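One chain of protein is taken out of this complex; the other chains stay put.
Moving on to chain A:
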Amino acid sequence: MSGTFVGMPAFPEAAHDAVADPTLRRNLRHATHTIRTRRAKAVGELADWAELREAGRRIKDHTLRHLDRYLVQLEESVTAAGGTVHWAADADEANRIVARLVAETGESEVVKVKSMATQEIGLNEALEAGGVRAYETDLAELIVQLGKDRPSHILVPAIHRNRAEIRDIFRTEMGAWGRPAPEGLTDTPAELAEAARLHLREKFLRARVGISGANFMVAETGTLVVVESEGNGRMCLTLPETLISVVGIEKVVPTWRDLEVFLQTLPRSSTAERMNPYTSMWTGTTDGDGPRTFHLVLLDNGRTDTLADRVGRQALRCIRCSACLNVCPVYERAGGHAYGSVYPGPIGAILSPQLRGTGSAIDASLPYASSLCGACYEVCPVAIDIPEVLVHLRERVVQGGPAVRQGNRVVLKPAKGHAAERAAMRAARWAFAHPGALRAGQRLASRTRRLHPRTLPGPVGAWTGSRDLPAVPAEPFRDWWQRTRGGKDGTR
């Protein structure tokens, strides 16, 4: 397993091995089913869940509609509170800014809080290239880092590993990164957690630079919020002298009060808890408490391109809870790696092709990595209509058309390999525009129905390998309607 997503094949190929791996299937099934049931219970405790979801949707939509205004307000608030704000249009710019800020401290190692944004831009690799070692401190991120693996879930990046695999990784790899795993380490989760505690303790206590993301940024006050469980976040946000937070521009919310919605919906959606164990909130710097220097790096990296799409922009409402992954029948079977992005699952299938464009094989295939069952939409705490965006992106892949890439308007060409689909759609359009031809065709199909094959011929036959072709009725609907006036004449 390599640690990169570059050059990924299309989803069906990438998923092929995963679907055939019984250990992976078992790990994923166990984990997703456990959390699914518990989430439903945690959500069921709140009688006003639908109203909270609607308020969350509206807050995010309103913010996105006035994103420029709230970003400027956020910058003012953070600056007034003693922080410094940087703007990064893409991954390279963000990595350069962070590398420079770390270099200015003179340190050669940093401790990191789990952050999707820094995963997305490949910050660890960029820092490594500049001679700075980044230590992941979230337990699952640690498992991924030690195992030279890739994340496969938004919340629990090592969800594809079971306890025995984790023990093996700790035993063989921990020593190379610092304190080795204790002698005789077993695979009980409590012992594994203890091993991680001991391994990371020395790193926290000596750390001078911390790097984080944030779940929310409040424009009104300049407050950043990190929601976590283990306390590694508190360590990284509190003990170092310098704190650098890399945050996507869509994470801003207008007011302090808005947190009352998301602090109720996020923990219940993501870990199925009434409240996660630890939430840290900080506003700039505080004399005598925590880091003396605070930098906020605001990251675009495809978000404004996504914002330019009228249908697709709703993906920016996402609060990264991962409830959609846990209910998805495709994710449960294919696992996270096949999605070729740090954002797997249903949200990844609409986010990655928008952040990165639909140019690569994997990104053009992601909108199809779904049965459109809609379970993701049901559980989404900010009501992102994922199936709607998937269908919209399928259209973009097949038809091409106008889009925005890196801030520039472009016209996308139709993707290769969809010629038959396009021809069929053109034929359908013609037929529906010519009622006489449609009627003649339907009558012909009805009269010849006895002669129709049960399966399709040639290469398209695979489709009927597990499906029946729809039966053609003895009489076309429109003929029946004309004859009976919609059944009112009583004859059928």
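The working rule: a residue touches a chain if its C-beta (ideal position, glycine included) is under 8 Å from a C-beta of that chain, and two chains touch if they have at least 3 such contacts; residues count from 1.
By definition in this document, contacts and distances are computed from a predicted model.
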item: Name under which UniProt lists the unshown chain, selected from "Rod shape-determining protein MreD", "Aspartyl/glutamyl-tRNA(Asn/Gln) amidotransferase subunit B", "TonB-dependent receptor" or "Lactate utilization protein C"; value: "Lactate utilization protein C"
item: Chain not shown: contacting residue from A:43, A:121 or A:159; value: A:159
item: Residue in contact with the excluded chain [from A:66, A:100 or A:467]; value: A:66
item: Residues of chain A in contact with the chain not shown; value: 27, 30-32, 34-35, 45-48, 51-52, 54-55, 58-59, 62, 65-68, 71-72, 75, 81, 86-89, 93, 137-140, 143, 155-156, 158-159, 162-163, 166, 189-190, 192-194, 196-197, 200-201, 204-206, 218, 221, 223, 229-232, 234-235, 238-239, 249, 254-257, 259-261, 263-264, 271, 273-283, 286, 288-290, 298, 300, 304-305, 307-308, 310, 313, 404, 407
